[in-house]
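All protein chains of the complex are present and in place, except for one that has been dropped.
In this document, chain identifiers A, B and C correspond to the written order of the chains, with residue numbering beginning at 1 in each.
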Amino acid sequence: MSYQVDENGFYGPYGGSYVPEVLFSNVEELAENYQAILDDPGFQNEFKRLLRLYVGRETPLCPSPYLSELYGACIWLKREDLCHSGSHKINNTLGQVLLAKRLGKKRIVAETGAGSHGVATAMACALLKMPCSVYMGEVDMERQFPNVERMRLLGAEVIPAVSGSKTLKDATNEAFRHWINNPTDTYYVIGSVVGPHPYPDMVTRFQSVISRELLDQVPELTEQSLPDYVVACVGGGSNAAGSFYHFLDHPGVRLIAAEAAGKGLNSGFSAAATFLGKEGILHGTKTKFMQTEEGQVLEAHSISAGLDYPGIGPLHAYLHDTGRAEFVAVTDDEAMAAGIALSENEGIIPAIESAHALAALAQLRLKPTDVVVLCLSGRGDKDLETYINYSTSQKANHESVK
Amino acid sequence: MSYQVDENGFYGPYGGSYVPEVLFSNVEELAENYQAILDDPGFQNEFKRLLRLYVGRETPLCPSPYLSELYGACIWLKREDLCHSGSHKINNTLGQVLLAKRLGKKRIVAETGAGSHGVATAMACALLKMPCSVYMGEVDMERQFPNVERMRLLGAEVIPAVSGSKTLKDATNEAFRHWINNPTDTYYVIGSVVGPHPYPDMVTRFQSVISRELLDQVPELTEQSLPDYVVACVGGGSNAAGSFYHFLDHPGVRLIAAEAAGKGLNSGFSAAATFLGKEGILHGTKTKFMQTEEGQVLEAHSISAGLDYPGIGPLHAYLHDTGRAEFVAVTDDEAMAAGIALSENEGIIPAIESAHALAALAQLRLKPTDVVVLCLSGRGDKDLETYINYSTSQKANHESVK
Amino acid sequence: MSLLNENRLSKMFSSPGKKRSIYLTAGYPKLHDTVPLLEILQNSGIDFVEIGIPFSDSIMDGPVILNSHQIALGNGMTMDVLFDQLAAVRAHISIPIVLMGSMNPVYQYGFDRFCKQCEKVGVDGLLLPDLPVIEFKKHYSDFYRENNIAPVFMISPQTSSARLAEIDGLTESFLYAVSSSSTTGASSKMEDSQAYFEQLQIQNFRNPVVIGFNIKTREDIKFVSQYADGVIVGSAFIQALEGGFDPDKITGFIEGLKD
Partner (left out) sequence: MSLLNENRLSKMFSSPGKKRSIYLTAGYPKLHDTVPLLEILQNSGIDFVEIGIPFSDSIMDGPVILNSHQIALGNGMTMDVLFDQLAAVRAHISIPIVLMGSMNPVYQYGFDRFCKQCEKVGVDGLLLPDLPVIEFKKHYSDFYRENNIAPVFMISPQTSSARLAEIDGLTESFLYAVSSSSTTGASSKMEDSQAYFEQLQIQNFRNPVVIGFNIKTREDIKFVSQYADGVIVGSAFIQALEGGFDPDKITGFIEGLKD
């Protein structure tokens, strides 16, 4: 079975390119050129050079004594939190902004949820001298305010998205609208493995540097040549896609995708697209997302702004249906507890997104010999307010119960 | 001429160990053991392993096209901002906490200015399972609040220092007092190359990993085997000491130390110890610091909490007097402008401390062939409020002038 | 080479004169305003209408139409309600009706079932801006043909000439040319698009060309009509409904667009 995109941009039934005519030529230009550009040695060299010298790759594969003891297995953290910008998102934005320059584009637009992608885009744009506008849901601007400040300091324009749930879905709508209004000179840097073909494949390829490094690191650091598990959180699914990529054709490697269950799968406040979603067309791609009977998109809920999206990328929808990846739902509470525990026990404050992957470990039945690689997609500096407020309210609850 | 500490803990006239009797045995124990422990292969391996897998070393040496063009030279940034914790401080704290465990200590106390050292200590303590208390000036707690939240989330106790100027000097006093009150079980992790012997040398050695990496990186990436300049900011002087260390005996390498001139050298609001200070005894060491005729310590001022200290380490006092290092004074305004410019033009938001080193470049007379290595000691995430407020007030000033 | 039986749209376009069309959002401003609105439009001499199926996340639309979608959804507009309303309309409304909307609600309804319903209630054309031509050809064109629904596609200043030819070949009824590259209700000036309009004019399309997006005033209509077979007014009309549906005001608005 192939998990590669087909020539029409599909993974099985998912994917494709459902964009209005105004964007057709843009998307087509991209689809026709991205493979050649990505494979061009000049591009490859420049991209790899920036990943090494600017981003600080490779990122370490770091043993986690705390988690290993807790779960009775050999657990390793792939430290994307150490990337410049603070998350894996920069792998993708550098690639896309370099590519946009190759295509002769003059301006960049992006959406952002947690702000990680927005910051990473703003950084790539500052470095590569491209003006940059980032749409961000008003709710997200509040809960990830440090990232708003970072984007502004980096010289990017941050534009609040005020429609709908005022989160990632709505920021994405607005970024698409911006692109529709500026199709010739503007390049849209999508932040995850979503959107019309070729974005899902292109973003997957840029992020696949994660699993590329793991192919060397796992045999170097563990007693196995391949991990038994690779675990990652899924918002749109870019860090998961990048972590899974080079293991897709190794059926012995179990791929675990942690989705945000919000306040609980059946609470009405969730973002777990494979559990609650069905097939449909959103943001230019056919995939699974949460929607009404009528096909109206449902508002997602997650305490983590980066997972607060009703859908997932088409590759993940396909990995779900084929059973190649196993999807796990993690609640806000489980994620927060896991994030706080890692902070206290290992001195690593994870992004709340990544904390979902940490909490997913509790749902695996691990053996002592299992080698588990978990993608720590980002650092939690952007989430300090949320962590502190959560701890405070937990303590208050605890008190009032007593 | 030797720039190594002598057997009594002195660099020329500077250094030594001026501690109260209660601390004597602690400091003596450290002085007698640190060399052997540091040289022990078991310790070395563990320390290097953590630097690699946990901290993410080596940190890249990253070309700066923007600065290179601006100053007409080949300017490279040593990216300590990419270290886990967000600054070089973790190099030292991991070393010291490992050492504290070897000495059988049970608790850690530390002082912090910008919070970088406090966070790095809290991280090392979380990882290595040591309870941790951090003193931080009340003023600094406000201006570096994200770091306070990080320390708390990491399980450290943050104790406000309310005496004096409520900044780094006072936090250091309080940490010393805490240590005096708990001399047997507590280890004091000093955050810079200050304090009684052997701290200045020990911290220098832990931080010397910076220049150790440069010894390989400079010939690999540039056309020279040694840089022409190494530039670093100096609070206490640990990132500078670490950056200079392996070049001390290469007289062809010019060592530039950027001190905080605050609102101007003669403004009464400054922290430039080599310009405004004189020899004296502070925090257990003989060094240069700002003081009255009467020997009362003056309050320092810098917009950067990490440089807001009236003294420098004894090694730097010696490098100053011997002329081996050149000291440059950088005002708040110059540093802020340099920090904002790097953010906008290169997508790297530097710590305001590091921005002082950036601004110091303007005072060098560089030639096009000069290879300049600048230690970007930390990232500016902790400084977002200060940057944004500064930008806003600059714009307001600008408006009102118009 | 029309695959369609005689259809109100093609009949209308085969009559002489520039056509004028209005876009309205189904279920806006009130759930049951759609039918009386259609009556006024027909009585005011509008040649055909486009009815927008509201969608929570329509990326083609600007704030005015987006807002109307939100309100219509809030009013309880659904596909079934819309078809019920339209079923009642054909007794007294004869102008052609084009349905327009995002793919997903149609996809969830079932494309085949949707087209069958369209035919049943007398819908003449269907425009789904995010339905790609390649998907149309592969999976959906039969449903259109079998149910006598005219496929309508958009063309834009970005559309290549090869693609223009392909789209023209697939289209039955009219080509919907956007006046500029924008979402609906943008503030672009028609004069700025003159070069593009002139270009459209010299293409030898099988289908008539109707220009839409950002056409607000009588002057806009006059200017654009020089280059096309018809014009569509959308956001400006929705804006005229914003205070609530007032038949006199709407009649006045339509009159105001006339030369």
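Observations on the model:
Criterion: a residue touches a chain if its C-beta (ideal position, glycine included) is under 8 Å from a C-beta of that chain, and two chains touch if they have at least 3 such contacts.
Note that this is a predicted model, so its numbers are computed, not measured.
Shown chains touched by the missing chain in the whole complex: B.
Remark: the omitted chain is touched by one listed residue; of B:19, B:303 or B:329 this is B:19. On the side of chain B, the interface with the absent chain consists of residues 8, 16-26, 163-164, 169-170, 173, 176-177, 180-184, 280-284, 291, 293-297, using the contact rule stated above.
As a working rule, only the chains that are shown with their structure count from here on.
Counting steps between touching chains, the shortest path from chain A to chain C takes 1.
Averaged C-alpha coordinates put the centre of chain B at 66 Å from the centre of chain C. Listed for chain A are no residues, as none touches two or more other chains. Looking at chain C, no residue sits in touch with two or more other chains.
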